[in-house]
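Have a look at the structure that comes next, please.
With one protein chain held back, the other chains of the complex are shown just where they sit.
Right, subunit A next:
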């Protein structure tokens, strides 16, 4: 953190904005992940309100894979230069 007061104030506003974007990104990530794994793992007939064992495993694996995919894409985006 800069020791200069003016620089501090500007820094704080920016940090708050960045934190807000980060948080909104996480919420969006969670929502999309939840939706996609529901569509892929849960049968639409809704025979019961409980999750069975198969669905539970599917959910766990789906979340894990989605997470890995997110990291993969993140790495790619982080290392490549933006196209001119």
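Everything that follows uses one rule, which is that contacts are C-beta pairs under 8 Å (C-beta built on N, C-alpha and C of every residue); 3 or more make two chains touch, one makes a residue touch a chain; residues count from 1.
Everything that follows uses one rule, which is that contacts and distances are computed from a predicted model.
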(message) Looking at what's absent rather than what's present, what does UniProt name the missing chain, "Transcription initiation factor TFIID subunit 6", "Tim10-like domain-containing protein", "Cytochrome c oxidase subunit 7A2, mitochondrial" or "Dynein light chain Tctex-type 1"?
(response) "Tim10-like domain-containing protein"
(request) Spell out, residue by residue, where the missing chain touches subunit A. (result) 12, 16, 19-20, 23-24, 26-27, 30-31, 33-35, 37-38, 41-42, 44, 46-51, 55-56, 59-60, 63-64, 67
